[in-house]
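Of the protein chains in this complex, all but one are displayed in their positions.
The block that comes next holds subunit A.
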Amino acid sequence: MGLLSALGLSSGPAASPPPAFPDRVARQKCWAARDSFFACLDRHAILDSIREAPAAQANCGAELKVFESDCASSWVEYFKKRRVQEAKKAQLLAQMEAEGGQKLDVVAKPADTK
């Protein structure tokens, strides 16, 4: 910080310290960027953007750039992995349903409303 301001790179006179965590606005921004990147991946039938990184970069390079700038790198990695996990989960559920499995929505309720 001190170095940056010394070099005159600080933007604005009262440079408020960035929030120590991604606040609500930052989260919304990150989620929007993620959704647009994933929508692009869907269009190009790419599921795992880590394994198929070159393809993702080639087809959705612009979206990926926004995604990476709007989200912390740990979040980018987390969301990429989660996308694959969610897809696997949905696939497994669909497979089980096709094999005659029944979905159970187990929700605990107060005893007197049973």
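Please note the rule applied: a contact is a pair of C-beta atoms (placed from the backbone, for glycine too) under 8 Å apart; a residue touches a chain by one contact, two chains touch by 3 or more; residues count from 1.
Just so we're on the same page, contacts and distances are computed from a predicted model.
**Q** Looking at UniProt, which of "Cu-binding protein", "Mitochondrial import inner membrane translocase subunit", "Protein stunted isoform X1" or "Methionine--tRNA ligase, cytoplasmic" names the chain that isn't shown?
**A** Listed in its UniProt record, the absent chain's protein name reads "Cu-binding protein".
**Q** Identify the residue among A:20, A:45 or A:98 that touches the chain left out of the display.
**A** A:20
**Q** If the hidden chain were put back, which residues of subunit A would touch it?
**A** Given the touch definition above, subunit A has residues 19-24, 27, 30-31, 71-75, 78-79, 105-113 touching the missing chain.
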